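Only one protein chain is missing; all other protein chains are in place.
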Amino acid sequence: MAISKQEKKELYRLMALNRAIEERLTILYRQGKVVGGLYRSLGQEATSVGAAYALRDGDYIGAMIRNLGSLIVRGVKPREVMLQYMARKEGPTGGRDCNLHMGDMSRGIVACISMLGDLIPVMAGVGLALKKRNQRNVAMTFIGDGGASTGAFHEGLIMAAAMEVPLVLIVENNGYAYSTPTSKQFKTKDLLVRAQAYGIEAAQVDGNDIEAVVETARAGCEYARKTWKPYYIEAMTFRMKGHAEHDDASYVPKSLMDKWRVKDPIINYEKKLLKAKVLTQAEVDAIHKEIQSALDLEVDAALNSSFPDPAAVGDRVYA
Amino acid sequence: MAISKQEKKELYRLMALNRAIEERLTILYRQGKVVGGLYRSLGQEATSVGAAYALRDGDYIGAMIRNLGSLIVRGVKPREVMLQYMARKEGPTGGRDCNLHMGDMSRGIVACISMLGDLIPVMAGVGLALKKRNQRNVAMTFIGDGGASTGAFHEGLIMAAAMEVPLVLIVENNGYAYSTPTSKQFKTKDLLVRAQAYGIEAAQVDGNDIEAVVETARAGCEYARKTWKPYYIEAMTFRMKGHAEHDDASYVPKSLMDKWRVKDPIINYEKKLLKAKVLTQAEVDAIHKEIQSALDLEVDAALNSSFPDPAAVGDRVYA
Amino acid sequence: MPVMTYLEAIKDGIRHEMRRDPNVFVIGEDVGGYGGAFKVTQGLIDEFGEDRVMDTPLAETGFVGAAIGAAYMGFRPVVEMQFIDFIACAFNQITNMAAKSHYRWGQQCPLVIRGPSGGGVSGGPYHSQSPESYFVHTAGLKVVMPATAADAKGLIIASIRDNNPVIYLEHKFLYRRVKDDVPGGEFVVPLGKARLAREGRHISVITWGAMVHTALDAAGQLEKDGVSLEIIDLRSLVPWDKEMVLASVKKTGKVIVLHEAPHTGGFGGEVSSYITEHAFSWLDGPVRRISALDTPAPYSPPLEQAYLPQAHDIVRVSRELAAF
Partner (left out) sequence: MPVMTYLEAIKDGIRHEMRRDPNVFVIGEDVGGYGGAFKVTQGLIDEFGEDRVMDTPLAETGFVGAAIGAAYMGFRPVVEMQFIDFIACAFNQITNMAAKSHYRWGQQCPLVIRGPSGGGVSGGPYHSQSPESYFVHTAGLKVVMPATAADAKGLIIASIRDNNPVIYLEHKFLYRRVKDDVPGGEFVVPLGKARLAREGRHISVITWGAMVHTALDAAGQLEKDGVSLEIIDLRSLVPWDKEMVLASVKKTGKVIVLHEAPHTGGFGGEVSSYITEHAFSWLDGPVRRISALDTPAPYSPPLEQAYLPQAHDIVRVSRELAAF
């Protein structure tokens, strides 16, 4: 299914929104308004937005902490993100959990936990439930090059392969796990080989090319919906910031940053769409302006919202 | 390094001893003398004996509960096995642990625990220690087709590959994990593909052909000693008994049992050595007679040994 | 009322729920055609098929995780650990994923994790553990430990119907040794209600699981000496029946908390402290704890007997308390 002109514009807008929200959060972080750490997806927006864009009604997503783009695509509102990062009462977790640890099954969103890898078997279980219901949908989730070393990654894929369930796993190979480069994590060229170990169909994609990501993810989801089997996508991308805002990433060689800076997924896509006349410069400007003025309101609203009532601390431990 | 005539005789004797000890244990089990379960390696003796036979002075082994053959090769005495299975005071664990859960670092033997897979990272750590000491030896361990699904398997191989340590892993693909056939565990043809996922050198071998096992294991150990890198061997074999003596394995199709019965590693090796005139029938008979009369003494000694003193129960929790 | 073994009663409860609710399914190693290592699920596959009695690869984190995902989707998985000791391999999924999802994001996770626990069968360090204390300390989990066949059924049904993750610890020693009248069909024993296993006058013994039977043994012996034990079988540890316990303590003034798990950090400390906090003025002596030793579970019978609490330990401590 080719990507329509309208979809291209939307993809551009979604990536721009992804980045704009994070930039606002960075400002709020510096102002001491974000509570705790801030995890950026700078440079990885195409993977996050593009993968989720392949989803349909009834599909499920388990986003990780750099997958703001995915959450936006699946209907999470900027306000929710702001409220969550500022630990407010009206945020999606009522201030109980932080950053993108948020879920809402009514919108098909499963919350992650910090322990990397553990969402993979859980999303395999979501896939199992879909199959049990005979519902032709997928359960998509993400993992980093770092998280791919966990036992949960292995056991999750083992389960998905054995049960034949429509799990779509996006492996974001972004060069580093915190300060540890992939060369210290594994000796293979990439992580695509891992899928073969489980007999899982797989593809590799340029994670900075949004259209390629959308097409690959659509093909993967289609396959999973049709066969009930898992699909594995390795997106090659790069983390253009430190692990979190407090980390200046000085351990990343400048040459590597420079190499990837020119591959910026948003700037390049903008150029491409302008060149292809899908967008005009005026439209681009309008998109950004609209995003910014909307975010002004969201940030204000979030800043003016209240913190949770301490009396609520003991609520909701049990269903 | 070709296998010498003398070595061939020894390999035959070791496999015969492996089986004979287990047959005695089965009798003792039926007599109610074995405390707890009994786990046989019937049909897998060539893998267990052959892999360990590739080891040298200074190498380490982490045997699993079907690797009696490996332990014998590495110096464990039949008496120790009897005492352990009968929960006696003078047994290797003083009656604290069961079956082949026994270790002795002075003989290079690391004890397994029941949780499958967990010995793999531990043996990677033994390999790490060897490398730190600049000692050109290997750390060998085993896993079944079932245990290969554990997160510990994945994390152990990830660690061995990343640290580049001389771990030699023998994957015993014996058709079943308890009652679960490999077809319900994984969809790939075999488990050799898993090694590639980690960039680990690997080979597959007929696990019922003792000479092939020895040669493959020697090559793997040689590689690991020389490069400090891990090596992975998949041995194709079959579990000719139930998971334990209480399990009649009625879930295994008769045709499968029949197919593998004719591949018996000991009977076939005996035929081969007789034909090649490495052994005469008289020598074969002598080997068995010697084993049996030695075992008569061992069984008697074990039966006459005492149980642990209950007063010792609290000893040795801390070093 | 039909007489069933403890093991049959568990199966009867699971079967009843599977018939009642199509969202209930069983998942674990060898639970299908083989019927599980102890045969608790034997025969279920014949009635419900492979889709609802699922054999899995050997991957505790994998299948517990998958069960959590299915629970989020509205299913009610009943996960078997082949031996409960292997629950350590899924510890993170249980304590961090399942236990916390309702608190964190309001998502219920109706899940039962069950399996053979406890000692007395020479299982050694990895087939004898009584791990309840690891889970009682994790908010969001419930913990259930039946002592009788009737409770085994009524509590597994309540656990399956509960909207939270429940750790249901069966005692392997009781599987075929305990047999009692079990109501057929619908039968629910609510979580959090203890059972008065024996009425008595002098000392309250608060216990759970297989130790209920050991306490009853001791009570028989002590009766001759004129020491009368009241025995409360907690049935579930989270939630636990504080009211019944306090009422008994206020009656007797003397208390033993008895459990099979090792001593230090065992749930006995929780019960004992709670009693002291809430019934101090009624106590005629210190709350005493009797438990297994602080060692791994040893394999050899003489060692295991010394490790596990025995009736004579209860007799001894009861006499000391009676004389206090």
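Each chain gets a letter, A, B and C, in the order it is written, and its residues are counted from 1.
We adopt the following convention: contacts are C-beta pairs under 8 Å (C-beta built on N, C-alpha and C of every residue); 3 or more make two chains touch, one makes a residue touch a chain.
Quick caveat, the model's predicted, so the values are computed rather than measured.
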Identified contact with the non-displayed chain, of C:Gly32, C:Gly115 or C:Gly268: C:Gly268
Full-complex contact with the absent chain, from B:Ala162, B:Ala217 or B:Ile266: B:Ala162
Of B:Gly50, B:Pro121, B:Gly146 or B:Gly175, the residue in touch with the unshown chain: B:Pro121
Touch with the omitted chain, as defined above, among A:Ser149, A:Asn173 or A:Thr237: A:Ser149
Residues of chain B in contact with the chain not shown: 92-93, 96-97, 101-105, 110-111, 113-115, 118, 120-130, 132-133, 139, 151-152, 154-156, 158-159, 162-163, 316-319
Chain C residues that touch the omitted chain in the full complex: 85, 88-89, 91-92, 95-96, 99-100, 103-104, 125-126, 133-134, 136-137, 139-140, 238, 257, 261-262, 264-270, 272-274, 276-278, 280, 283, 285-289, 293-296, 298
Contact footprint on chain A, counting only the chain that is left out: 35-36, 87-89, 93-98, 101, 113-116, 146-147, 149-152, 177-180, 184-186, 251, 307-314, 317
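Here is the rule we go by: only the chains that are shown with their structure count from here on.
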Graph class of chain-chain contacts, one of line, ring, star, complete, other: complete
Gap in Å, rounded to a whole number, between the CA centres of chain B and chain A: 45
CA centroid of chain A to CA centroid of chain C, Å: 41
Touching two or more other chains - residues of chain A: 151-152, 154-155, 158, 162
Residues of chain C whose C-beta touches two or more other chains: 56-57, 59-62
